[in-house]
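What you see is the complex with one protein chain gone and the rest in place.
Order of writing sets the chain letters: A, B and C. Residues in each chain are counted from 1.
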């Protein structure tokens, strides 16, 4: 259960209240505001604040005095043009602030995206909760045999059970000792900043993460991708749904030109030209390495 | 006159309309929203959007579920603590988007602050307006005789008149030629991206500039300072007033710890200790260079 | 002439001297070091320092203890893999510092690349030189009739002559007045920080610009592109030659996957699939807008 009743009621209270503002409002985003969408077994993402909407992108691109909307149709066309031509600055004019609860090993990947603002729950000041990510059985994947970085089939039978037992028992024992070490009943009590080192990487942490739309889309391109680790991908996928409601034109352009598109090398473009002419192109006569050819075939299959 | 009647009415229309939002609202900032505050002879700053308020700073510092306010008093104390101890990330949780009209030579200083988002009016696509900054007579300053970077007294008499005539006439002539070169009546017409090179650095440009509060305060510390060039300082001073209404606790802490404070070196601290003990400290026995001593004396005078 | 004899002899002196270092050395880059390569009529680029080589990219990708080279072949394969899969951080491990002399209107485009370090010649402290960019006749382009941002044919005849005369005369007059205004002979002398505002955007400035390889390649992708303004493109093209000698594997991968490649949208990939099957695809049945179709055709033509 990601939220305590107190937390849920604080969120409900915030959602219940509206105030008048002169700012642009994204109706799609207002619907999501504050709601904690569950991710993994104890995690969530929730939007805490946002700035801008689709029209704010074109308003900035035009440096205009008013709302920035000449017509809805023009706005969409301009947004698609900006996305196609890698104009990043207009997309930076929208901003979102999230509250995320996530396992530490996911946080360690996430934080590599540097152009963002972060405030993380401090384990120097505060005591961490007894909450650990334990994969669902179907996500308990074996190491891929074709790819150093990937996952294969789910573990089965006794092996799966043993792994789950290790993950659960080690986490519980580590947390028992953490609690005992920082306890001050009849002892000095170890400093929190030291005791936390005993906790494994599947413990949950949380943070406020604020990012502009351009950098968020870059994050989503890498992390909602099939090659991303499952445990961060589910966060990215949840965010995709939110962004689609927040800035529908920008998200659609992102889907078409980034997520669903592919970058072909000069050699790959050359192969495409030969194939359109009817030539049979194989990896051997393509000039591409095996790895690149495999990716090229996948892009053409879609 | 910085705004055309059409622009003013677009702004008025935006100010007249409010919509309900679930987001936090800064009443102080809502009052400023969209209004173009005049700066210099044709420039302005106006807030186009904002995110967050004082409570958003402490909410992020605490990574809290609800509004982030335990009590107003606690919030102010925490904000002062964060400012004093150079905690930058909670202040990054507020964001503001400005529309600024400013001379090109001011824009060239301003853009050196890199951690911000910018969309500038494009002189490749569009035609610039015939608007140039001409200093008011009292700001037509002579080169400082004590400081390479500074200004001395205002120019007087015939010299002042001649300078103003040069600035005005050269600007008008450059713009006449700009217009003539890009004209397409009976000629090919020079590309806009080339013709603009004839325009002097006092021509006005405009941009959307989006920045978080931490980086904005850093900008204000450097640009609202007495050592900043007058023409950028007046923009910074106008922004100070707006920030004071947006996040009053943060701005007060900024005034006390940054603008009104001073960083003393280890040598300067040593001199302070000697002076408190009643010792007479002079530049000669201070261990400081003349420049540093002058600055030290100024800091003590306040 | 971009360099004075004194400057040239300072550069020659630096080039003549070598010292032993334990750092990795790029022989290709050593050959370029300090040489000022002319760009436009008075500009130049020259490498003032650099860090790393191709092997430094793979060394960081592997977080290795030694030189990072298992074999040259492995290094090239890994670099191509990293480029293809948008791994940016290993390319950030190389760094270059440039000294660039360039017209102000080019500098204003250049500085939009924010992830870099810059020290510009200060017109508040120092007096600018009488050097202005005057386009060669063949680059005196008319405004494009098909593209707001582009250039058409070169101007001809009397129109070309008139434009050149305006550019030259206005620049010389502006500089005469600049000199006269800051002069202190028999007058107070206007502050330099004010007098500079009279100078047009084709005056030359100069700066030290330091950037990592990843961000440099991003700059080159946008600025060595056919859509970039000619006056910045020539700087980018000069830099491309230098980078090709500095990190040959990385540059080759960049050419293949970025410069010579193309990003196809999901819709464009779909058209490619239909074309390979032998279907006749036109803009009308492609689902693409006219602009996107034009770009798609251009990518397929190569």
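Worth a mention:
Simple rule for what comes next: a residue touches a chain if its C-beta (ideal position, glycine included) is under 8 Å from a C-beta of that chain, and two chains touch if they have at least 3 such contacts.
Because the structure is a prediction, the values reported are computed rather than measured.
Considering the intact complex, the chain excluded from display touches A, B, C. Considering the whole complex, the residue from A:190, A:234, A:272 or A:299 that touches the absent chain is A:190. Annotation: of B:116, B:222 or B:244, B:222 touches the absent chain (contact as defined above). Between the chain not shown and the residues B:16, B:146 or B:269, the one that touches is B:269. Checked against the hidden chain, the listed residues C:7, C:184 or C:285 yield one contact partner: C:7. The set of chain C residues touching the chain not shown comprises 3, 6-7, 10-11, 13-15, 17-25, 30, 33-34, 48-52, 56, 59-61, 63, 65-67, 89-90, 92-93, 95, 97, 99, 117-121, 206-208, 210, 212. Residues touching the missing chain, restricted to chain B, are 77, 80-81, 84-86, 89, 112, 222, 227, 255-257, 259-270, 272-273, 275-276, 278, 289, 291-292, 295, 299-300, 302 (touch as defined at the top).
Interface with the hidden chain, as seen from chain A, comprises residues 103-105, 108, 111-112, 114-115, 118, 122, 124-125, 133, 135, 140-144, 148-153, 155-156, 159, 163, 166-167, 170-171, 173-174, 177, 180-182, 184, 187-194, 196-202, 229.
In this text, only the chains that are shown with their structure count from here on.
With centres computed as the average of Cα coordinates, no chain lies farther from chain B than A.
One inter-chain figure worth recording: chain A and chain B are separated by 35 Å, centre to centre, where each centre is the mean of the chain's CA atoms.
Remark: chain A and chain C have CA centroids separated by 33 Å (rounded to whole angstrom). If each chain is reduced to the centroid of its CA atoms, chain B and chain C end up 29 Å from each other.
For chain B, residues that reach two or more other chains under the stated contact definition are 118.
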